[in-house]
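Up next, chain A:
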Amino acid sequence: MSGVAGKELRIVGFLCNWCSYGGADTAGVARFKQPTDLRIIRVPCSGRVDPLFVVKALLTGADGVLVSGCHPRDCHYTDGNFYARRRLEMLKRLLPFIGIDEKRFHYTWVSASEGQKWQQVVTDFTNQVHKLGPMHAKKESEG
Partner candidate 1 sequence: MSNIKNPYLPELATVLRVIEETPNIKSYHVVFNDPELMKSFRFEPGQVGQLSVFGVGESTFVINSPPTRMEYLQFSVMKAGEVTAAIHNLYPGDQVGIRAPLGNWFPYEQMKGRNILFIGGGIGLAPLRTLILFMLDNRADYKDITIIYGSRTPPDLCYKDELKEWEERSDVNLILTVDNEYPGWNKRTGFVPTVLKEVAPAPDNTVAITCGPPIMIKFVLEGLAQLKFKDEDIITTLEKRMKCGIGICGRCNIGSKYVCKDGPVFSLAQLKEMPDEV
Partner candidate 2 sequence: MNNAEQIKETIARIFPDVETVICYQQGFDGLHATPYFISIPEQVNKLIWNPLCAQNLTSYLPSIKKKVGIVVKGCDSRTIIQYLQEGLIDRAKVVIIGVPCTGVISVKKVLREIGHQPVVDVVFDDNGNIVVKTQKGEKRLAIADVCPDKCTTCQYPTPLVYDHLIGEPIASNKPKEDVYKDIREFDAKTLEEKRAYWEKEFERCIRCYACRNACPMCICQDSCIAETREPHWISQRLSLQEKFMFHMIHAAHLAGRCVECGECERVCPMDIPVAKLKKKINAEMKELFNYETGVNPDDKPPMYTFNVDEAKIKEHKL
């Protein structure tokens, strides 16, 4: 079971290798303290993030999902994050329709140099998810 019971929630992060993963590295190098709930999956580009990964995570146990890529116009692969932006926005708007709080899902752009922004994103998003509480606890009893 991921997450330390009682203290942490399960938050999955999809980070593009070139910008946001680097931004998280930068934050680390600068020792910017962050909440520990986030578990990071490295992808080459935010354009690689199929919205269904987010759905899968939310349906199977994640309490929150964060996707972060390069700033628009700054994609390592030129256009990847432009596709990501459309797909993820679509998802963001679909989630409440199926009864999942859209606040459990956030997508953003953090560059490799924005360590401080990364710290802010992780902290704020983690707090936001904590405010909503666990998503799956009450479902545990169901098959």
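List of remarks:
Rule of thumb we're sticking to: contacts are C-beta pairs under 8 Å (C-beta built on N, C-alpha and C of every residue); 3 or more make two chains touch, one makes a residue touch a chain; residues count from 1.
Quick note on selection: all candidates are chains of the complex that A comes from, given by their letters.
All of these numbers come straight from a predicted model, not from anything done at the bench.
All listed chains 1 or 2 share the complex with chain A, though the touching one is 2.
Against candidate 2, in their complex, chain A makes its touches with residues 50-52, 55-56, 59-60, 72-73, 79, 82-83, 85-87, 89-94, 96-101, 106-109, 120-121, 124-125, 128, 142-143.
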